[in-house]
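For this view, one protein chain was removed and the others were kept in their places.
Note that the chains take the letters A, B and C in the order they are written out, and that residue 1 is the start of every chain.
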Amino acid sequence: MSDTKTVGGGGTKLLLARFRLFFILILLMAVLSVVSPRFLSLENLSNVLWSVCIIGIMCSGFIYSPITGGIDLSVGSMVALAGIIANVLMNIVHMPMLPALLLTLVFGLLVGLVNGVVTTKFRVPPFIVTMAAKTYLFGIAMFVSNGDTITIMGPKDFLSIGVGKFLGLPIPIYIMVVMIIASHILLKHTVFGRRAIAVGANEVSAKLSGVNPDSTRILAYVISSGTATVAGIVMASLTQQAYAPNAAGYEFDVITAVVIGGTSLLGGSGSVAGALIGAVMVGFINNGLNLMNMPASFHPLVTGIVILIALILNQGFTLPAWMKPKKRAAGGQA
Amino acid sequence: MPIATLRRMILIGLLLAIGAVLSFLNPSFLKLDNLMTLLQEASQTGIVAIGFTLVLITAGIDMSIGAVIAVTAMVCVNFLSYTPIPAFLFIPLSLLTGCLVGLFNGYFITHFKLPEFIVTLASRGILAGIALIIAVKDSDGFVSNVYIQDPVYLSFGGTVGPVYIVTIVFIVLAFLTQFFLKRTRAGTNIYATGANPAAARLSGINTDRSIYGVYMFSGFCASLAAIFISARMMTAMPEFGLGSEMDVIASVVIGGTPFTGGVGDIWGTVIGTLFLALIKNGILKLGISPYVQPIAIGGIIVVVVMFDVWYKAFAEGIAKRSAYRRKQSGEAAAAVAAEADAVAGGDGKGERS
Amino acid sequence: QSVYKIGYLPSTLGQAATKAWGVGIDNALKAAGNIPLQSVDAMMKAETQVSMMDDFINQGFDFIILQPIDAAALTASVKKAESKGIPVITLNTDTLAPHFACVSMDDYGAGYKVGEAMAKQIGGKGNVAIIQSPPGAIAGVDREKGFRAAIAKIPAIKIVGAQNAEWNKDKALALMNAFLQANKQLDGVFAVNDNMAEGAAIAAEAAGRLKDVKIWGFNGQLSTLLQIEQGKVAGTAYTNAYEQGATAARMALDVLRSGTKTFAKTQVITVPPFMATIENVGQIPANIRW
Partner (left out) sequence: MSEKALADSPVALLECRRINKSYNGPMVLSEVDFSMKRGEIHALVGENGAGKSTLIKIVTGVTNRNSGEMLFEGRPIGIEHSKTAAQVLGIAVIYQELSLIHGMSVAQNLFLTREPRLPGLPFIDIGKMNSLAQELIDRYGFTLKATDVIDSLSIAQRQTVEILKALNSKASLVIMDEPTSSLTSTESAQLFGIIKRLKEDGIGVLYISHRMEEVYALSDRVTVLRDGRKVAVLEKAEIHPEEIIRLMIGRKLDDRDSVHTMRKSDREVVLEVKGLSSEGKFSGIDFQLHAGEILGIGGLVGSGRTELVRALYGIDPHDSGSVEYLGKPWEPGVAGSIRGGFGFIPEERRLQGIMGLISMTGNIGITNIDVIRKMGFVSDRKELDLARKAIGLLNIKPADPSVLVGNLSGGNQQKIVVGKWLIRDLKLLIVDEPTVGIDIGAKEEMYQTFARLAEAGVSIILVSSDLPELTRISHRILVLRKGRIIKEFSEGQVTEEDVLKASSGILPGGAK
């Protein structure tokens, strides 16, 4: 095996892990296609990707927060807030679409900047900073929208982002794929990617090697918030709605996807492709349960169990002690 | 120690100040009824927060507490609806629910070495599902929330004098847990497990046992809170407690237990819980837009922790500098003497400063 | 005349219906002499709503208009309020303890009517699916029960699926996709609120099957009425939420002025629903669209 793939946090083990994940995905698909004959239809798979795209887009940027050893719990609220702000700019301030969306994005980036600065410069743990941000961004979303469930009526171009199709596939899927690929390149092949991994692996060591841990981290949160904003815009256009409690709890779905994908919450390693597989896996499970018309009560149960199994399989299967074959005592000669 | 104490004093001071402002702005704040319901609210969160503090001390996290509340409530309702078992018998049994969940969490965390966050998140999902599945159904198969009328069960929502029982239980539990942490070997082991698990293991501590212990205790506390919540509301819903994780985490963190493990105690958590409950009550009392509440709570958490970090650095700086000065003047002389002895035939003169 | 302290405590302030009730109440109170209204948002959590009830009681409100998140969960609070001499009107969901009054929308009856109307639209036969609310949400459950009762009368109509979309538009969208995949023939979908119906319509439109599927919502909010006019949503059970709120407010003022404090039986006022479809939606004038 060539060494070239193993640089920067790789290692042969991780490479194997990545393949393993892929096999788990195939396994899951096989199971689902047996359970529900409709599952493997092209149309259904495209529908699943469509329903996964919000989470997928969020994952592409979110992943940098765990890689640098932090976490960004505010992304769910940011998605909702982005939709509300975009709507205010387009339909209340009556800005043209493009500037309005750009301005929304700028706002998202600023939120990330605040998260990043507070964690790095003021040394507040990221879990707390972003949990607080999750809370106050939700508050701001409620405040701005006056708590309303807003139905977005226009502009036409905006609405077609979410439901429009290109070559038979919904546009959000393209957005997701592009962002995932960009993020993959960013992580694996750029200086920033290397720095993010280094900061997550050992901040002091990274610092002594000339990496500025603070600016690396800040950038990680900016990217995370930025992609959440994009996800929010896509979601608003997809559902033609802006509502503060929308996407509440999505941060947990994103974390789940990313962790299934082999990213360590302790920092220093991560895989964007893995995160996408993780997101698709969760999407498949939900879709499969829907196709089977499984009662709603069983969804969280099944999802939770499948997640645990996937994690255990992905990590390299360890048999519990009581299941292991009993070994004879030392070396046989005792 | 003084660092933590002073921080606590400041927080208590702040608590009193906010209380004073509130009672000035809204006379109904100081009414006994209001204070007691405030304490009741705080105690419900607080009981869960006590368990959560132990988890945080081991540098873990427990996202399943909300779902444990839901499942425990459902277990109780099942006992009430389908069995003749009296409340004083099935309540202890239902407290086992949380312990079992803790066992489950502990198993996956210690055996498979999966991250605590993701394990407890997964069990949160699983439990939320179980809560729905075991929820009491009407004849058409739809979930229906039982109206509890069992007097023994409902007495848990009652008061002794003006004080709610939940508050008394909270205070007693806080005392016991604090004593356990500081005065038993198991307590010390929990701190060691959080501060440096590798070193703890090398010192002969069974860190897995500590981890099992804290998650089971955390589950137990959540189950306990579930009894009080459902007794107060005279019903149990399968979505009880879901989402309350954030309040619990906020209380513990405001109380001064960090995420890094190895540090923290129960009194901090008690104060943190009171603080959060006071803020919530205050916002309601002042008739501020309800949407300001999340903004304010989020803001306060950041400010408190920011202050914490700044203050810790500040106090440590002072301590270090004074230690350095002491060292420069006093201990240096001793070191000189020692080194002079070690160096055979030293002919120089010892320096005194 | 003393100024009354009246509180409005809906499940959340964020939905078109809860908002419209609030406006209805407020307008009626203003008309009766600028009586202020305080409203708080329980954000769909029963525990929060209970503690807000406690707070209203402690603050000594004179009257509480409550839209209970759960019938059982709020019963204790309603009891407590009335025992302290604060009369309560419940909106939409009755509680188990007797109290002053309940102004209700008759979820079951309206759900039944939706079933009948949809059956007629699809010609009395075919496959239909239900987009549910979270388990245990009494309003959603009653609507579904009514709908199922109506459909049960027509053996040629089969219910091919029922899934929970948690009142959410985006979840309803993904769910509708699955329904469309799983059933090559799908003739009707009943979403137990308008929000989810709109989500289902987006999915059906994207799949090019909007013409074949009759999607019904419930509530009759502004945006859905618009979609009915555009032919995207087939119909909804409209209620005049303004009027519902105003009724509650007027009853509140009456009882406050009369000074009665104890009630042996809950007075139930039912506001009749209106089955809005593309044919008759024009009959709903703009000033009562919410």
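Just so it is clear, a contact is a pair of C-beta atoms (placed from the backbone, for glycine too) under 8 Å apart; a residue touches a chain by one contact, two chains touch by 3 or more.
Bear in mind that the values here come from a model prediction, so they are computed numbers and not experimental data.
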Can you list the shown chains that the absent chain is in touch with? A, B
Checked against the full complex, the residue among A:T130, A:S269, A:S297 or A:N314 that touches the missing chain is A:S269
Among B:I91, B:A200 or B:A236, residue touching the chain not depicted: B:A200
What residues on chain A make contact with the chain left out of this view? 3-4, 6-12, 189-195, 197-198, 201-202, 204-212, 264, 268-269, 327, 329-334
Positions on chain B contacted by the hidden chain, ascending: 179, 182-185, 188-189, 191-192, 195-196, 198-206, 262-263, 319-321, 323-324, 327-328, 331-332, 334-336, 338-340, 342-344, 346-351
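The rule is simple: only the chains that are shown with their structure count from here on.
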Make each chain a node and each touching pair an edge, then name the shape: line, ring, star, complete, other. complete
Looking at every pair of chains, which has the largest contact count? A-B
So which chain is the furthest away from chain C, centre to centre on CA atoms? B
Between chain A and chain B, tell me the centre distance in angstrom, where each centre is the average of that chain's C-alpha atoms. 29
Between chain B and chain C, what is the separation of their C-alpha centroids in Å? 38
Where in chain B do residues touch two or more of the other chains? 132, 135, 290-291
Which residues does chain A have that touch at least 2 chains other than itself? 142, 147, 296-297, 299
Residue set of chain B touching chain C in the complex reads 26, 28, 31, 33-34, 37, 41, 132, 135, 140, 142-147, 157, 229, 232-235, 237-241, 243-244, 281, 284-285, 287, 290-291
Please name which positions on chain C make contact with chain A in the complex. 12-16, 19, 41, 43-44, 132, 134-135, 160-164, 168-170, 173-175, 177-179, 181-182, 195, 198-199, 202, 205-206, 222-223, 226
Within their complex, state which residues of chain C touch chain B. 13, 38, 40-41, 43, 45-47, 50-52, 54-55, 57-60, 70-73, 75-77, 96, 134-136, 138, 141, 144-145, 148
